[in-house]
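Only one protein chain is missing from this complex, and each of the others stays in its spot.
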Amino acid sequence: MAEVHIQSLNKKFDEVHAVKDVNLGIRDKEFVVLVGPSGCGKTTTLRMVAGLESITSGRILIDDKIINELPPMDRDIAMVFQNYALYPHMSVYDNMAFGLKMRKFSRADIAKRVQDAAEILGIQQLLMRKPRQLSGGQRQRVALGRAIVRHPQVFLFDEPLSNLDAKLRVQMRVELKKLHDRLGTTAIYVTHDQVEAMTLGDRVVVMKDGLVQQVGEPLELYNEPANLFVAGFLGSPAMNFATVEISETNGSLWAENEGMRIKVPAEIAGRLGRHVRDEVTMGIRPEDLHVASAADPTELGFDAMIEVIEKLGSEILLDVAVGSHTMVASVDPGIRVNVHDRLRLALNPERLHFFNTQSEAVI
Amino acid sequence: MTFTTLATPTAYAGAPRRGPVTRLLEDERWLAMLLLLPTLALLGLFIAYPFVEGVRLSVTDAKVGVPGHFVGLQNFEQIWNDDIFHVAVWNTCVYTAVATVFKLALGLWLALLLNHHFKGKAITRAFILLPFIIPTVLSTLAWKWMFDPTFSVINWMLFRLGVIHSRINWLGDPNLALISVIIVNVWRGVPFYAISLLAGLQTISPELHEAAAIDGARAWQRFWHVTWPLLLPVTLVIVLFSVIQTFADFQLVYVLTGGGPANATQLFATYAYQLGIGTGLLSQGATISLAVFPVLLVVVIVQLLYIRRVETH
Partner (left out) sequence: MVEGALWRRWVFFYVPLTSFIVLLLFPFYWMIVTTVRPDSELYRPWNAPNYAPFWTTHPTLVHIKDLLTETLFSTWMLNTMIISIAATAISLFCGLLAGYALSRLKFPFAGSLGTAIFITYLVPQTLLFIPLADVIRNFRLGDSPWALILTYPTFLIPFVTWLMMGYFKSIPKELEECARIDGATRWKAMVYIIFPIAVPGILSAGIFAFTLSWNEFLYALVFLSSPEQKTVPVGVTSELIRGDVFYWGELMAGALLGSIPVAFVYSFFVEHYVASLTGSVKG
């Protein structure tokens, strides 16, 4: 059993408060992803779990044991680094065997474990090579192998796929997921790539400026973001935001700015009641906008002018001007439109989000 | 399947108990202290302590075998009024200044020459460093032989070329001795300057020269406006280091002239040796050695300021 509990964790580098009061409970066998822009504290948090950074205040526990004071070598964890950190002067075999040698495993045990791990990762034929003779993807696998071989309680990943080219990254993502399914070891994974977070995590922790913004399953965060940052961070292309004013007319609420006048659906209207005559931020994702047809109600649409057309094959992205804003709509690839065309876009009312402009929290 | 063992939940194994020494060495600060201990001990014992001793000696009247008494600044007064000391100051300054200028100029020229591609470049570079690699005293002996008043090969050459008719007493003529010594110092130093400056030159991207050439700069202008400013940092480091070494030079003069003739080549180091070791006047020798200290101080301060400036960039 390997649960990781992070309680009120803080880290200060001189004056910089890099990690602010992080609380996180990671269940056994869970794959948790810490995601956020650079400088958000995710790597620092990971390093504190690893024992590579000292803890300013707070506690980290593995199962019921406080590991604050334990040196990295005694925490029974394994880490995969962004730059793989393979020992250049040792063969792949020795790289993988190093940790076991340090723990005084017998030669036979080491050989068995290394072979097993090599088989899982498909690197048996590379065992005698030196790191400099390997490609990026191969080095990545060796780094993984080195971690697996130890049978640790927790895996830590520090942006392991960032140095791979796009295609390889996608491939490795799938393999990592398969590996986790097979091994079942608790894992904490740090990345700045929201796609990795969404695809790999059982749960995702979004961080910004040292604070946890939201924790939850990927789709939960995607569909019900807790604040503006999470909403804008997950999903590509990013959610569209527009500043609107809430007004009341004939018992229903309307959100409007110079470019649009949208009727607020009944479910959300209740929560927005307090914000009448206020400015709020409205959010709608590109895929929840479509070219309006006759069947779409007028109060759920707006006019726009096409500025840029991006044809991706699976969809078409329209960069449109709405009033003084720009928005992005992801529409059916069969659409025939031209730049500078005026058209009407309709939105899916169930997918509207509203955020308090000052606090950025969801309403 | 071999990997079911991984998936089987195991209770979190307690961390192994670590002895106090291991725990201590895991602490960055204690480990650093341990690692630095041998170095600090050696340097403390054989540099810091002697330095303090040297200062102490200079304010006593100690001689070999006779522990001295505190005499205040008497030694300093003495050397201040010592004619030979004045000569040594003058000689050392001239020696350092002239030699450094020539080493820099010639070293730079050689570095610029070596900065081209030509057949045998690597081997040339290897041979050029020889004067710096071969023990100074031994190559200086060769020079002494070359300068020998009766058998000098240099005299022979100049004679054959019709330049001279009577002999040149390189090391015995008081007017020439300092020049001869400077010549040997320059000979030994040029390779160091050349190879170091060459390394500096090689960090200057050739694109900068090409851009300057396209802009219409001629070779001399390219050097002055592109190469030299970029070379200045490296040059500064080399010159500062060389200055302190030359100022404190001993071996060359000791072997060639011993400080003579008639103190014509007497330097701080040789005079200190003569007084301290030769005649056993320890305190006075120590005092003269300390005369090198102000120069060292200036060099160190300049180096540190310069390094601080570079690091804040």
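So that you can tell them apart, the chains are marked A and B in the order they are listed, and the count of residues begins at 1 in each.
The rule is simple: contacts are C-beta pairs under 8 Å (C-beta built on N, C-alpha and C of every residue); 3 or more make two chains touch, one makes a residue touch a chain.
Here the structure is a predicted model, which is why all the values come from computation and not from measurement.
> Going by the stated contact criterion, tell me the shown chains that border the hidden chain.
A, B
> Given that one chain is not shown, which residue among B:104, B:212, B:238 or B:264 touches it?
Result: among the candidates, B:238 touches the missing chain.
> Which residue among B:75, B:100 or B:155 touches the omitted chain?
Checking each option in B:75, B:100 or B:155, the one touching the absent chain turns out to be B:155.
> Touching the left-out chain: which of A:71, A:232, A:265 or A:323?
A:71
> Considering the whole complex rather than only what is displayed, give the residues of chain B touching the chain that is not shown.
Given the touch definition above, chain B has residues 22, 25-26, 28-29, 31-33, 35-36, 38-40, 42-43, 45-47, 49-51, 53-54, 56-57, 106, 109-110, 113-114, 116-118, 122, 124-131, 133-139, 141-143, 145-146, 148, 150-153, 155-157, 159, 167, 187, 190-192, 195-196, 199-200, 234, 237-238, 241, 244-245, 247-251, 254-255, 268-269, 272-273, 276-277, 282, 285-286, 289-290, 292-293, 296, 299-300, 303-304, 307 touching the missing chain.
> What residue numbers in chain A mark contact with the hidden partner chain?
50-52, 71-73, 75, 77-79, 81-83, 85, 87-89, 98-99, 102-103, 146, 150, 156
The rule is simple: only the chains that are shown with their structure count from here on.
> Please compute the C-alpha centroid of chain A, do the same for chain B, then give the distance between them in whole Å.
Distance between chain centres, rounded to whole Å: 57 Å.
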